[in-house]
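One structure, pasted below without further comment.
Yeah, one chain of the complex is gone here, protein chain that is, but the others are all in their spots.
And then subunit A:
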Amino acid sequence: MPTTYLDFEKPVADLESKLIELKKLAETTQVDVSEAVARLEDSIIQLRQDTAQNLTRWQRVQLSRHPDRPYTLDYIELMCEEFIELHGDRTVRDDPAMVGGFCNMDGQTVMVIGQQKGRNTKQRQQRNFGMANPEGYRKALRLMLLAQKFNKPIVTLIDTPGAFPGLEAEERGQGEAIARNLKEMFMLKVPVVCVVIGEGASGGALGIAIGDRVLMLENTWYSVISPENCSTILWRSWNFKEQAAEAMKITAKDMQMARLVDGIVEEPLGGAHLDHKTMAETLKKTILGHIKELQQLTPEERINQRIDKFCAMGVFSE
């Protein structure tokens, strides 16, 4: 059972609470309700399917931020047999909003790096809501270069409302840190697979998202700015976030249609938050498949293809 239902999940929530009541009733009265339970379960699935098919862009944004959604460390725990977390950028401090380390995925050593959000108030504060500081991006780059040194593929998991817009972040060069990552990631000799697992906001997301494959989970968004901030700037009010999400076309489907990402990873019915295990299994299989494909290429081929892919993005006429 999810802890939270989003507004558009209300009908499902109603049915699910009915189902619980029915099961309780069965226990107390010893009446056989198995047929009714089966019927109810069917209609829940039906309703979930209908909801999933008719999600608006804003509703997908809401799903991408669902408090029960798996975060980077959840995926690492579910996908990897072993994980050795590595800390620090070797200059300033360790940024808890960006995690990473070597892990073992079906016998393959992989460097996994990603933004980390918190599950409760205390954790959220500690993780700074998944908004990394410059040292987070520098830590990520340090780990990527480490992976390259030992010839291990890199997987990045993107889930951030943006790079942190704070005073110290500016002092320590947030812009420079992200810019350097973009440039360096193009030259990485090892395979790089990037997956947007939640929110992919702006430069803060892109700072770890230059890959041979860039994928998005079905209910995520990835764009240059969040719908709320876009609404504030273009409409001068917070209230046009739904329109902003529509106008910017920020969902996985949109981004794939525009060929700005390479693929979509299917989520369990209703969203990743309902079944962490299945989600992680699907993701693991997808990632390993891509790594295997990429390992067939030489480092030069991978770098050239990576550069060519991003250089082809853009629409203009002359």
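For this structure, a couple of remarks:
The definition used in the following text is that a contact is a pair of C-beta atoms (placed from the backbone, for glycine too) under 8 Å apart; a residue touches a chain by one contact, two chains touch by 3 or more; residues count from 1.
Keep in mind that, in the parts below, contacts and distances are computed from a predicted model.
Here one chain is missing from view; checked against "Sugar ABC transporter permease", "Cytochrome c oxidase assembly protein CtaG", "Acetyl-coenzyme A carboxylase carboxyl transferase subunit beta" or "Threonine/serine exporter-like N-terminal domain-containing protein", UniProt names that protein "Acetyl-coenzyme A carboxylase carboxyl transferase subunit beta". Summary of contacts with the chain left out: across A:Ala13, A:Ala26 or A:Leu182, the touching residue is A:Leu182.
The chain not shown here is touched by just one of A:Ile20, A:Ala38 or A:Ile307, and that residue is A:Ile307.
Residue in contact with the omitted chain (choice from A:Leu63, A:Leu141 or A:Ala163): A:Ala163. Among A:Arg48, A:Arg172 or A:His273, only A:Arg172 touches the chain that is left out of the view. In the full complex, subunit A touches the hidden chain at residues 163-167, 169-176, 178-180, 182-184, 186-187, 202-203, 206-207, 210, 222-225, 230, 233-235, 243-244, 247-250, 254-255, 258, 260, 306-307, 310-311, 313-318.
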